[in-house]
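Every protein chain of the complex appears in place save one, which is left out.
Up next, subunit A:
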């Protein structure tokens, strides 16, 4: 009897374990779906960035849920690099959220290329996106002729400087590249860190490097390099690496910048220890949310001495899961359109950044945004870490570091970069 009881208990345990391992669709057991027994509540998962400039999303989501009691939003937020990686983890484990933030170019195209993002072309036509969103933002959210994201922000980058450093050294924003370099020396001699860049992760210093490529190579060659249709082993790339090395040796960057977090570089600007940084249209709101005064900072176009003077730009969007149920997709689209609506943007205009939505108010708290966006009106290039495939951009980051540390000469770095590009092209053309 005792044995039978133990056997029975064991079988129950095994059965319950197997049931637990079964998994599958849990939509029936979700408390959200049982709301009040009358109305079915749709629960959707939203992933956005976290940190300064993204606090408003929490409040906006709360409002959305109040206005749409039949939709529950489970919001998760991540820092920049973890966001990129978590999306890839979710993609390969088939656990994508229903709606997620991503960037344009090679970062965002991975999901439509692999059938994970919903084609929004029809929705865009029905909801007249052409009248709602900026055309450039729509173009940057389009892959292979189809719209795969609700455009959220269209960012342009610029050189930012601390007025205190420029006033203390009687400088005006530089008009030529030679003037820019003279200023770096003057600022250094005045005790400022001329260039606040942090190379941990690679992408921050890359922003200066791509401007140097634009300066030395010009728009045409720069675009060809980004589309992998020109050799990276060329004079413009070599000069860019040589200049990075020169700036490193002259100590224009913060000490140990190759392992410095970009946020630590920003802190040097806030503390007025550094003079120049490359940030984007979001930086006004970053300054505000960090508790500093935006009027202490100014912006200038990097003097590439090319025509037109192009800044780098990138788009941010919300993609919808192609695998979600139609109800969830509809709810996610509703949420995406809500978060990019004129009403929500106007409500959070001081901290929203540069919206991709048309006809929104401009914020007096963001005095530099319009100037930066206007700087892209004559032309712009896509930021390098979105224009290049991820393997290649990692090679670029490695090359930047190796040149700075003296492991590679600028020529070697250009050759290594070109070798990586050729390998990538030959592998992907097979």
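FYI, a contact is a pair of C-beta atoms (placed from the backbone, for glycine too) under 8 Å apart; a residue touches a chain by one contact, two chains touch by 3 or more; residues count from 1.
As a convention for this text, contacts and distances are computed from a predicted model.
> The complex lacks one chain in this depiction; which UniProt name from "ABC transporter permease protein YurN", "Negative regulatory protein YxlE", "Succinate dehydrogenase cytochrome b556 subunit" or "Phosphocarrier protein HPr" does that chain carry?
Missing chain, UniProt protein name: "ABC transporter permease protein YurN".
> From the list A:53, A:217, A:254 or A:336, which touches the chain that is not on show?
Of all options in A:53, A:217, A:254 or A:336, contact with the hidden chain holds for A:254.
> Touch as defined at the start, partner being the missing chain; which of A:76, A:92, A:189 or A:307 qualifies?
A:92
> Residues on subunit A that touch the omitted chain in the whole complex?
Within subunit A, the residues that touch the unshown chain are 3, 6-7, 10, 13-14, 17-18, 21, 81, 84-85, 88-89, 91-92, 110, 114-116, 199-202, 254-261, 264, 390-391, 394, 397-398, 401-402, 404-405, 407.
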